[in-house]
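For this depiction, one protein chain was excluded, whereas all remaining protein chains were kept in their positions.
Letters A, B and C mark the chains in the order given here, with residues in each chain numbered from 1 onward.
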Amino acid sequence: MKANLTTQDSNPLIDKRINFVGDAVADIRDGATILIGGFGEAGSPIELVHALLDQGARNLTVVSNNAGNGHVGLAALIEARRVARMVCSFPRSSNSVVFDEQFKAGEIELELVPQGTLAERIRAGGAGIPAFYTRTSAGTPLQEGKEVRDFAGRPHVLETAIRGDVALVKAERADRWGNLAYNKTARNFGPIMCMAADQAIVQVRRLVELGDIDPEHVITPSIFVGRVVEVPDPADETTLINQGIKRVPQ
Amino acid sequence: MKANLTTQDSNPLIDKRINFVGDAVADIRDGATILIGGFGEAGSPIELVHALLDQGARNLTVVSNNAGNGHVGLAALIEARRVARMVCSFPRSSNSVVFDEQFKAGEIELELVPQGTLAERIRAGGAGIPAFYTRTSAGTPLQEGKEVRDFAGRPHVLETAIRGDVALVKAERADRWGNLAYNKTARNFGPIMCMAADQAIVQVRRLVELGDIDPEHVITPSIFVGRVVEVPDPADETTLINQGIKRVPQ
Amino acid sequence: MSAEGWTPDEIARRVAADIPDGSFVNLGIGRPEAVANFIPEGKELVFHSENGLLGMGPSPAANAIDLELINAGKKPVTTVPGAAFFHQADSFAMIRGGHIDVCVMGALQVSSRGDLANWSTGAPGAIPAVGGAMDLSVGAKAIFVLMTHTTKDGQPKLVEDITFPATSRGVVSRVYTELAVINIDTDGFVLRESAPGLAFGDLQARTGAPIRRP
Partner (left out) sequence: MSAEGWTPDEIARRVAADIPDGSFVNLGIGRPEAVANFIPEGKELVFHSENGLLGMGPSPAANAIDLELINAGKKPVTTVPGAAFFHQADSFAMIRGGHIDVCVMGALQVSSRGDLANWSTGAPGAIPAVGGAMDLSVGAKAIFVLMTHTTKDGQPKLVEDITFPATSRGVVSRVYTELAVINIDTDGFVLRESAPGLAFGDLQARTGAPIRRP
């Protein structure tokens, strides 16, 4: 049987708002698995990642579509040697110098996952599905070590769920319950990463009143979100990189 | 390799609008598998179901959460002996007289599926996932005949995708590409059934101009929809049943 | 309390008091629905309805009914500020994925191992219907059962082994009846509270498996 809940009350109202990004990531532990949203720089929660960099947790597994650019955001986290293992679909980019170096030196582990399989594994983690079959990667080197089974006469690969201890996500708006709306293609991995983490921590451009997000337009329902913190004017990676910024722990 | 597409053009513009419900369902064939949206009467595409009743296709497999009420909608389709097999989670209701009678007489087949497994199997059908594992129904009579495998020390049941030849769905608004928005809890099975059918046929309260549905608020993207037909003032089951209506083929 | 123990309202109030503040809660169809009427002042719970709504509010006024805004029992409801609509696969992702804190369900039988039977009597010829019961009972973080302590003819519903078809195995954490509140741990039933004036021996006599006193 499942755990009995205590009847001890916490706050009189559900309020997931946190004032500072530093407080929002304060309890992330060494060895944690962190899901980091974003496709390229769209949806990348840079301020939360920098707060994690300053917080100091090490030996992290990071699940993110890419492996960072320049020397900011995820790349800065990798550069500070906080990341032991990356799970991603496309670590290489024109500006992924930090990951490239550590990977070539054998200093960081990589699990390469096709982008759609990565997305589906994360969704499965959020939806209580431990494993599923997909045609993707059948007959390729990426099926190695995985069970292959035929459905409708075609080989399919068994893929397992991905869950995170924490998700770091960027959205557009949030209310105190944690309902989220996103901006354009910055939505990408946010909704499924919020589902798949024990603690989803979300930076938003704007906190709004409960009820301000139309129930028809909520993209991530409050139940999937643990903490929201307002970052009204988030940095964008391109600008930081063009400015030659090299973010180090502070 | 996959089929080569012909280069023959159809219409100069993508236009999925159909004028009459009868035309929208005209090509449904005997023996087809039909996914019918709705949870109870919310989201039930009554006008499309009545059009299918009038159209005459028989020996249908119907996938729907419930098995109809009174003598209208799905119940009328069953009463006219068009349905050989029901796949649903909750066929019984206070007013499910028609299904009850045929089931007790052994005249209609039933595959009972837990509601969440039904939803996930339909989504899997739409997402190209042939099968997945779930804890739901493990250790119960509904796991019979299914593969059971342990994940994290707990038994899970292998469930396979459900696809339909056709989906009949009710939504609130559509544009000519087939983008959809829904009304409140009438959303229920609509989005996943549109994904999982070769031909998703949707009745909407209102056709709108392309671009009128904000890209952030589209619930079912156009790619999943085949035909849309405007039914500005759809009947509701409760009213029809209270009026004692017994819908027969016309 | 009456001679038969707590009234249904008293039980519902007790469940409502026990649900931790801030919980996301699913109330099963039927008697569990009454729990929503007894949320203590100042406690904020978010109600989930598996047909696709989080932030469910009370029944609407008769002139404000929208037949497309209903709960899992197919009755008209309302939304509260902070509500969200979503489709069935997302709704059951919440359930199966372990995001619902507490689900309160009715039951035919609960075993001392936490097995739950609440979807079918297995009677031949009956029309089977399961709905979301199996998904909710495996998925919610805590399953509270709210039921009568015995059947109408006095048979225990808290049993050593369920005899009705299982809904899920090893999932129930606590049972609320008119006679007692009983926790289930790895060793079986544990008394949490019994109705005033009820002797422990009487409670045990109406229960199909041993109850430990904490």
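To be clear about the criterion, contacts are C-beta pairs under 8 Å (C-beta built on N, C-alpha and C of every residue); 3 or more make two chains touch, one makes a residue touch a chain.
As the structure is a prediction and not an experimental result, all values here were calculated from the model.
Shown chains touched by the missing chain in the whole complex: A, B. The chain that is not drawn here is touched, among residues B:P91, B:G126 or B:G164, by B:G126. When you scan B:G22, B:P141, B:P155 or B:P221 for touch with the missing chain, the hit is B:P221.
The chain omitted from view is touched by exactly one of A:Q55, A:T160 or A:T238, namely A:T238.
Only one residue from A:G31, A:G56 or A:G139 touches the chain missing from this view: A:G139.
The set of subunit A residues touching the chain not shown comprises 39-43, 65, 89-93, 96, 99-100, 103-104, 110, 112-120, 122-123, 134-142, 182-192, 219, 236, 238.
The set of subunit B residues touching the chain not shown comprises 1-14, 123, 125-129, 175-177, 179, 195, 209-211, 213, 215-216, 218, 221-224.
One rule holds in what follows: only the chains that are shown with their structure count from here on.
Note on chain placement: the centre of subunit A and the centre of subunit B lie 34 Å apart, centres being C-alpha means.
Taking the mean of the C-alpha atoms as each chain's centre, subunit B and subunit C sit 30 Å apart. Looking at subunit C, one finds that residues 53, 79, 85-86, 89, 92, 95-96, 139 touch two or more other chains. Contact with two or more other chains is made by residues 120, 134-135, 182, 184, 219 of subunit B.
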